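Only one protein chain is missing from this complex, and each of the others stays in its spot.
Moving on, here comes chain A:
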Amino acid sequence: MSRPPPDPLYILRGSGAPVNTLHFYCGGDGPPLLYSGSGKGAVHVWNLNTRRAEQVLESHNSNSVIWLDTFDGSRSSLISQGRDMRLCLWDLSEGRSAVTDSLLTGAVGFCQCSLLESQPGSSLLAHPTQDMEEVSVVEMKSWTQVCSLRPDTKLGMLMSMKMWQADSGPVLCAGYEDGSIVLWDVSQRHPLSFLKPLPEPVMCLDVHVCSQKGISGSSEKILQSWTVDGQRTLQMHHSVQMTNPGVSQMRIRADGKILATAGWDNNIRVFGWKKLKPLAVLQHHTDAVNSVAFSDHQDPTQRLLAAGSKDQRISVWSIYNVVHRTNIDTREPLAVVEDLLSSSQPEGMGRAAVKGSLAMGI
């Protein structure tokens, strides 16, 4: 008999609206924080030590917050992107909650921005614009536009993107509505490579820079990973089939060991990053999972996975860490997962079966 998958470490309740986006901040002094953006424009700052919201920021005129990040390496500098077509910069130091600056992007889509701190003190921000296909890269301090990237061919709406620093300069990977992924050289302002792994819109993508691999998901059951080789061209790599279609977000953990996906089927799935081996299905939410995030805690044993869902909860998990004992679940997560893997389809009944918890095509 297989043992049940691990329980969440704890649940953060009280966001009062669907949770759209999550961002961890564990550096600096003070407790580790988790920022969450809700569907009603509230940004919650959760103190992970007390497991309570330290601060709630009302923003974006109660429009959905779709993306959050911290910049300048500080816990009190926050940038948020809302469905009111604005980007807001926040100063949260010493209990303040003031918008210091904002930018009207004019973008009406769901594409999340991407922030890249190229040098200390200067950051590049890639954001979608009024023109559905265009990516605009701006310098954070002054909002001066560095470049505007627009594909020559018709690829449809910009869906998701990620920018990172390559040896030759900043590179941006963008996914479009028709399923194509384009690798852009930001400084040269021209596309480097082009790939179309799936016909469906690219709902989300993530790139692990060290392993030079990325992955994209769509409304389909397939996850497709691809590599960025030396010539900076995109090549198809592994793919994996899920039981239920639809991924809203995915994240590769910083150490490049595992990948977590936020599924429309209410489940969080965990895969091994190397070969996309399905490892676990984390069940808790009762509605679609919108966002997943890995914490960047210095102590690897305290790195957490958080998932925000439409059911207004944020579940926090401790998985694949060196033994992390809690009173809720004293078992080693790895053992549980191995257990899971060794078993075939579970003979679960009722709702569990409907959820198809473990049927991940093993």
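Keep in mind that, in the parts below, a residue touches a chain if its C-beta (ideal position, glycine included) is under 8 Å from a C-beta of that chain, and two chains touch if they have at least 3 such contacts; residues count from 1.
Keep this in mind: contacts and distances are computed from a predicted model.
Enquirer: Absent chain per UniProt: "TELO2-interacting protein 1 homolog", "glutathione transferase", "ATP synthase subunit gamma" or "Elongator complex protein 5"?
Expert: "TELO2-interacting protein 1 homolog"
Enquirer: Among A:13, A:257 or A:275, exactly one should touch the missing chain; which is it?
Expert: Only one of A:13, A:257 or A:275 touches the chain omitted from view, namely A:13.
Enquirer: Touching the hidden chain in the full complex, which residues of chain A are there? Just list them.
Expert: Touching the chain left out of view, chain A contributes residues 4, 7-8, 10-11, 13-14, 16, 49-52, 286, 312-313, 325, 327-328, 330, 350-352.
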